[in-house]
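Heads up, the thing below is written out as structure tokens.
Shown here: the complex without one of its protein chains, the others still in place.
For subunit A:
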Amino acid sequence: MKRAMWLKSIGLTSVFLAGAVLTACGDDGNNAVDGGVNGDGDGEEEVTVRLTGWQSSPTEQRYLEETIEAFEEEYPHINVQMDTIADQYMDVLQTRLIGGEAADVFFLDAFEAPRLIEAGVLEPLDSYVTEEFDVDDFEEPLIEAFRRDGQLWGLPKDTSTLALFYNKDHFEEAGIDTPPETWEEMEEMAKTLTVDNRYGLGIVTDLARLYFIAESQGGEVTVDNQANFTDPNVIDALQPIVDMKNEKEIAASPADVGAEWGGDMFGTERASMIIEGNWMIEFMEDAFPDVNYGVVEVPTINDNKGTMAYTVSYSMNEASEQKEEAWQLIEFLTGKEGMEIWTSSGLALPSRQSVAESLEYTDEAIYEPFIEGTSYATVWADDTNLPIINSNFENQFVSAFLGDQELEEAMEEAERVANNEIDN
């Protein structure tokens, strides 16, 4: 009993008490105004802008630091203080926002954005945007993900899309010359490619990956901010995925083979094909340089091209005390110059058309399918309830994928539980 209470006291005090205390301290610390003590001569006070994000690799960190350095050179009076949240980004960010301790500028995934916009913790950016900044240059679907109630709440820093990775050596062994162009071809090849300890196709069972497939037969996964998994068109579209795993036994998920994620599964050659994002290119180079692979666009379903696009914005904290400088940082990072430095890594693709055109990657053939994809991709973003819809889908789809229940049953259950949770 006592310990149960302790648990609560820890949880609650950390949010309320500590949060309140930290706010008080933080406000003094944040500004870090030097007050011209250094006597730089330009008369401007030195200002510290805090930036929070995540980091998926040291290379990514290096490129971001490089971009920020370029910014600091251009704005010598602004000092950017970057910190990364390693895990459970949204939980930590939300807790910091509640405690008044969040940074001035932070990364925000399009998928999570509506909830924060609705909560009113973001600063609308419309009034800051200048003609010169050229908002129309951003890919429309990407920037659309951060528009709500006629206002702009973030600027997409970059995008990532999915494409089909295939192992060239396995293809050669199986006597297949060209990678698949249609979904039927891919299934056919997966069958040929499956050998005893290796699957033809690796499938990541997240809704974030399957969304475009689920909607490929004309169904809609969400309607009016509620789950709509039982739409027969959605079930029909997803059924082939489940069949490939259970009936045909030519596909598996990374977890089935004990791999951490798709890249791990593909790199250790436990799958000959997998639909993954452009982030995998760098990973393969680092971890599995010997795997001989190629990349093509995601095979067409019913002659329609499709893929997913993910995007993350720089958004501004409504409670920021140096909004002008924070905007200058966002403006630079999502401006043409900053985006060019940042996306030259190839870890993420530019969200501005002009940058996408001017940027040249050394390994063009590998990047092309991803860049092509941006023009027809479905953006992973919907409305405030997408996180709830997503987690319920995952929970139930996995059990259908494992063969524990029929897909239709699983989707009924997922829809019921999700909408029940939403109504509460």
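The criterion applied here is as follows: contacts are C-beta pairs under 8 Å (C-beta built on N, C-alpha and C of every residue); 3 or more make two chains touch, one makes a residue touch a chain; residues count from 1.
What we mean here is this: contacts and distances are computed from a predicted model.
Not shown: a single chain whose UniProt protein name, out of "Cytochrome oxidase subunit III", "sulfate adenylyltransferase", "Multiple sugar transport system permease protein" or "ArsR family transcriptional regulator", is "Multiple sugar transport system permease protein". The residue touching the chain not shown here, chosen from A:V47, A:I85, A:V121 or A:I389, is A:V121. Of A:V257, A:V291 or A:L359, it is A:V257 that touches the chain left out of the display.
Within the complete assembly, residues 1, 3-9, 11-13, 15-17, 88, 90-91, 94-95, 97-98, 115-116, 118-121, 255-258, 387-388, 391, 394-396, 398-399, 402, 404, 417, 420-421, 424 of subunit A touch the chain that is not shown.
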